[in-house]
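For this depiction, one protein chain was excluded, whereas all remaining protein chains were kept in their positions.
What follows is subunit A.
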Amino acid sequence: MARVIVDVMLKPEILDPQGQAIARALPRLGFSGVSDVRQGKRFEVEIEGPADEAALSDVRKMAETLLANTVIEDFTVHIES
């Protein structure tokens, strides 16, 4: 059993109005010094076998096919230690 994490973020050039709304709310709550916030998604994929290269390659394929829309989003894949 292993857990593979897929992080999905809107590409930098894609406007993120949710992140902007969060960034605007922070100073009101007393958090200063924040210049920007971007909001993304995190997927925790539990795999049955070991997190070897074949498994990671499968997860990358899942990310490309379904978890992320690569037209507007980038993703990264890593094993949770």
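Quick note on the criterion: a residue touches a chain if its C-beta (ideal position, glycine included) is under 8 Å from a C-beta of that chain, and two chains touch if they have at least 3 such contacts; residues count from 1.
One rule holds for everything that comes next: contacts and distances are computed from a predicted model.
Can you match the unshown chain of the complex to its UniProt protein name from these: "Acetyl-CoA C-acetyltransferase", "Zinc-finger domain-containing protein", "High-affinity branched-chain amino acid ABC transporter permease LivH" or "Phosphoribosylformylglycinamidine synthase subunit PurQ"?
UniProt lists the chain left out of the view as "Phosphoribosylformylglycinamidine synthase subunit PurQ".
May I ask which residue of A:Gln18, A:Ser57 or A:Thr76 touches the chain that does not appear here?
Final answer for the missing-chain contact: A:Gln18.
Write the list of subunit A residues that the hidden chain touches.
Subunit A touches the missing chain through residues 10, 13-15, 17-18, 21, 66-67, 69, 71-72.
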